[in-house]
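As you look at this complex, bear in mind that one protein chain is not there, while each of the others sits in place.
The block that comes next holds subunit A.
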Amino acid sequence: MDLSRFTAQHPPPAPPPCTRLRWRNSALHSSAIENHTEIQGKSLTVTRTSGEQFAELIKTPRADNAVLHGPRCPAVRGTLCLTGHHLIFSSRRKEGGEELWLLHANIDCVEKRFVGSLGTIVIKCKDLRIIQLDIPGMEECLNIASSIEALSTLDSITLMYPFFYRPMFEVVEDGWRSYLPEQEFELLSSVTDEWRLSCANKDFSVCPTYPPVVIIPKCIDDEALRKVAVFRYGGRFPVLSYYHKKNGMVMMRSSQPLTGTNGRRCKEDEKLINATLRPGKRGYIIDTRSLNVAQQARAKGGGFEQEVYYPQWRRIHKCIERFNILQESLIKLVEACNDQSHNMDRWLSKLEASNWLTHIKEILTAACLAAQCIDREGASVLVHGSDGTDSTLQVTSLAQIILDPRCRTIRGFEALVVREWLQAGHPFQLRCAQSAYSNTKQKWEAPVFLLFLDCVWQILRQFPCSFEFNEQFLIMLFEHAYASQFGTFLGNNENERSKLKLTQKTMSLWSWVNRSEELARFKNPLFEANSLVIWPSVAPQSLQLWEGVFLRWNRPSKFLDEAQEEVLNIINYNRELQAKVNALRRQLAELETDDRMQENLTDSTPVRAPWLRGSVDLNENPLLPS
């Protein structure tokens, strides 16, 4: 049987005091959940303070006698309330306090229909759950539906929940300051002095989508850097993405060069990337577009590095799909997963038609290739597609997970997300605006980050002991990337984030996650640091549908959860026993030492070191390696 999913899953979080409804929006954070009177108090204040903005949107703030149908739960009758940022449903039951808190931002799509005067609203969420609300009264129902629609599609970022959210926990560590580029550079400069921090972009004038400080080769001055930026799409000049300590090889990322049809070149660009090569060595450029697409890009002013000007580099094209193709893929996949009536042939053909696993394979393959060039070929690598904000980041971040054990720890992974996704300018706001149920299909929406997480999950499944985090951690990141009370995933790049003053006005996700109470839920009990490079299998037989995300709301998981608990019990019991054996052994040794001392006092035979006998005795213990 396949147990790998259990590692990934987690000890179910300690049930909140009122647990019968488990579908609380996890975007609501748990200390708040555990004290829901306080939450209600707070959300009331929120409604008051932001009342002006939202009051006109909420025509009917409350509906009694509504019925909620959640996934895999019996229908519950209760009261529905709308606040500026939440849809709240509390059951009638006085005791037990069954409640559903749903962040409006988590709502992907609202559908309504009527049977007589009974209206039904179907709410499809970005975390893929579907809930249904029956609301008596046509007018109330219409009002509520339109309010939800309006509140879930607010135009202004500053009206979003993170700007109103006040944490109910003590902030021990400010997540906004947890992973600064300066700290990353410090780590780097302890092993090499060939790189420097450049502040050329401190006012975002060189590259609007890069962070203010970036790491570039030491021999390149800021002036040259500006010239390179002009030569690269969106100003995204090559920067350091990863330094492989084992052999000093590096991975850089950028956007496509603007060679155009007449084959422009830029000496500074050549100099910059050549600076990363050892004398006489070749490097690899991994272009995440097919050769065809790359060639077509020249007509629009883009292009690719030409052999004549980059003789030391070998270009490899590894096509990874982008934008609406990915969004379509997600929509099809979720549609297939949500229909339980499919017969086997239909299910398999829908799974195939979604192409989701094909994308997973493509991305993983490209990442493995990059890692292989670095680790096995001892060559430096430059990765780019066209913009350098999507497939490029998938490849560079996954390659690091394969190569660098640090990225498989919780903090290391968080640092990776900050470095390779947030600071690197993956446009989260655009890409994660809608999820699988969106009707308004916009070109810029794409589950690029979800695909990345899925790829990480695939590797985690194949190396279930090599990751400090579990599947729940990845699912949590997926949820927060789409809807969150934290400011971390707001905005499209550091430039926008600094304009929004997120660090002052919102809370960082990491401030919450990195508290020991939360971390406990995300830790993989089987983790054993593995300093090796981990090469995943990308054979189709080795890839699996990520059930924790895509079938999460569609199948009962009771037996799987219980089995997971049993796994935990065995591990914990093992630890307990080991500790006890150690304690007893020490105790025994102590007793024996005392024996010896006694003997030595009374006996005048030549003294043998007491600990010698002690350890000999211990070696007889069957537990110790002989």
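Please note the rule applied: a contact is a pair of C-beta atoms (placed from the backbone, for glycine too) under 8 Å apart; a residue touches a chain by one contact, two chains touch by 3 or more; residues count from 1.
Throughout what follows, contacts and distances are computed from a predicted model.
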{"item": "Hidden chain of the complex, named as in its UniProt record, picked from \"Type 2 DNA topoisomerase 6 subunit B-like isoform X4\", \"Guanine nucleotide binding protein (G protein), beta 5a\", \"Large ribosomal subunit protein uL16m\" or \"Myotubularin related protein 6\"", "value": "\"Myotubularin related protein 6\""}
{"item": "Identified contact with the non-displayed chain, of A:171, A:230 or A:571", "value": "A:571"}
{"item": "Sites on subunit A contacted by the missing partner chain, in the whole complex", "value": "1-4, 6-7, 246, 316, 318, 337, 340, 342-349, 351-352, 355, 357-358, 360-361, 365, 368-369, 372, 375-378, 461-466, 526, 528-545, 551, 554-556, 559-560, 562-563, 566-567, 570-571, 573-574, 577-595, 598, 610-611, 614-615, 618, 621-626"}
